[in-house]
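A single protein chain has been removed from this complex, and every other one stays in its place.
A, B and C are the chain letters, set down in written order, and residue numbers restart from 1 in every chain.
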Amino acid sequence: MKSAEELAEHFKKFPGVGPRQAKRFVYHLLTVARGNAARIADLISALPGETAVCPECKRFFAKDKNNLCPICRDPRRERNTLAIVCRDVDIEAIEKSGSFRGRYFVLGGTIPILDNAPERHVRLKELILMVSKAASSPDNALAEIILATNASPEGDHTADIIKASLAPIAAKSKFRISTLGRGLSTGTELEYADSDTIGNALRNRKDNSR
Amino acid sequence: MKSAEELAEHFKKFPGVGPRQAKRFVYHLLTVARGNAARIADLISALPGETAVCPECKRFFAKDKNNLCPICRDPRRERNTLAIVCRDVDIEAIEKSGSFRGRYFVLGGTIPILDNAPERHVRLKELILMVSKAASSPDNALAEIILATNASPEGDHTADIIKASLAPIAAKSKFRISTLGRGLSTGTELEYADSDTIGNALRNRKDNSR
Amino acid sequence: MKSAEELAEHFKKFPGVGPRQAKRFVYHLLTVARGNAARIADLISALPGETAVCPECKRFFAKDKNNLCPICRDPRRERNTLAIVCRDVDIEAIEKSGSFRGRYFVLGGTIPILDNAPERHVRLKELILMVSKAASSPDNALAEIILATNASPEGDHTADIIKASLAPIAAKSKFRISTLGRGLSTGTELEYADSDTIGNALRNRKDNSR
Partner (left out) sequence: MKSAEELAEHFKKFPGVGPRQAKRFVYHLLTVARGNAARIADLISALPGETAVCPECKRFFAKDKNNLCPICRDPRRERNTLAIVCRDVDIEAIEKSGSFRGRYFVLGGTIPILDNAPERHVRLKELILMVSKAASSPDNALAEIILATNASPEGDHTADIIKASLAPIAAKSKFRISTLGRGLSTGTELEYADSDTIGNALRNRKDNSR
């Protein structure tokens, strides 16, 4: 069953899919979803053509008559704040929180800790270009860049490299570079929290007197 | 992103896939697997045409110049023993054990416990036809049918219904109907075993004296 | 907090208890259960004196005016069948199944696979003594010994060593030695079962024709 096996090999590379589940996907397409196989194939082959990368923020969006993605072309989004994220899914999570009114830039990945060529993993050149342009915009110039990376060693490392790369422009154009606040996340119990989290929660404590 | 959403809806129906993972599959096709999307689509659309249902055992196999699947056309397989399984994957598991030399029949599903129309869930008519033919074969007639179902309430129920349906032919043609042995499976500890399993292990105990 | 720490060290050796939980036990005794601490201490110190090892089957039971445990002194238990188990909890599991009417012998442990001195792990001498006596009993002599060990490599190994040790008496006194039946345990699905279990389930299949 050669092409079934080749297909299972592709499914095995899907995120979170093991060899057994990959085979079950093929079997699912042969049986339950047999009638939908042609439609699924059409959707997959059409996918690259129907989506575009936004030339500003680099996220994927459903191609339409517009050049920019819905966020980048929304006049109500603040143009002086930029959140730099690693992946498209991070934008989804931040948008769902309803706590951010600025714009985004998608790096397209994270920078592994022992890697000397960050530009192989993230869109560094495009970022510098975009930030330079935004910083020198005559009206509504960039005031703050938020490095919205995960609270993991790789996320921290990525934020460090990006900060170093943007430092010269930030110095010249006088915008802030910030990172996401650290402390207790929802559900954290002190008893099970690591010392870094407790230390951050104490350092970043909030005056509740008023 | 309409077609991406439709595709995610299809992925959500894949076995063991939740809504978040379905979205990640679409994103995976847009990014990491972008270059393979066309190939994956081709494989999926070709799948139904490149596979056939074996007219004897009803399992799927890679279509070739032969009419029957590799097991059904293998002259070394015993023709007097038939294992009835619910799904193709059960054949794979049994073949891997290397403990069965007979042939198979795939029911295509299980029979829900409170269902009065078993023929809507399994290939009952085709089974009776196939068994009748095998039982009346002049040479090498059917000697035993093994109901190889899961040790679950639904598996037991399916075996019961199939047994009842085959009983008249079995009586006439004098073949045995057996079910898989029950007892301790590899790794079972008495302390955590249910009473049914312990009861079966005691009833089906094996004389090791000789 | 020296004695609290010593107590936590003891709790850490309790089955399934980690260092953090051991500390919480101490804290629980200091707070919530403070009023019960004296009673718990009394119960623990009384425990060895209030329980006895049955001189026949070697299991623990609440000491009373009787010498033998409730099972060994029950005249309704069959005296010709003996189940050999590794631990007291195995008796509980088998009794709960209601499928055994004979008597027991508790080995007190399992024999590690690469160990050459089985008598350091199980009551081998006591077993041979007990079996010799039972085998030569004038009335109702031993007809069968069931080696009721777990379906694990160590359980199998223990059964093998015990069988070899009892083989001479069995040959002379003509009782059977059996092991628990292997096959599908409750809930086993063929798709996820290992090849040994499937092989056993096929070999030990049950004729359901009648």
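Observations
Criterion: a contact is a pair of C-beta atoms (placed from the backbone, for glycine too) under 8 Å apart; a residue touches a chain by one contact, two chains touch by 3 or more.
A quick note: this is a predicted structure, and the numbers were derived from the prediction, not measured.
Seen in the complete assembly, the chain not on display touches A, C.
Touching the chain that is not shown, out of A:Gly16, A:Pro168 or A:Gly199: A:Gly199 (per the contact rule at the top). Residue-wise, the contact with the chain that is not shown comes from A:Ala148, picked out of A:Cys57, A:Ala148 or A:Ile161.
Residues 1-4, 6-7, 10, 13-16, 21, 23-34, 36-48, 50-51, 60-62, 88-89, 108 are the ones on chain C that touch the missing chain. Against the chain not shown here, chain A presents residues 85, 87, 89-90, 92-94, 96-100, 146-152, 155, 163, 170, 176-209.
Going forward, only the chains that are shown with their structure count from here on.
Two chains share more touching C-beta pairs than any other pair, namely B-C. Rounded to a whole number, the gap between the C-alpha centres of chain A and chain C is 56 angstrom.
Averaged Cα coordinates give chain B a centre that lies 38 Å from the centre of chain C. Averaging Cα coordinates per chain places chain A and chain B 43 Å apart.
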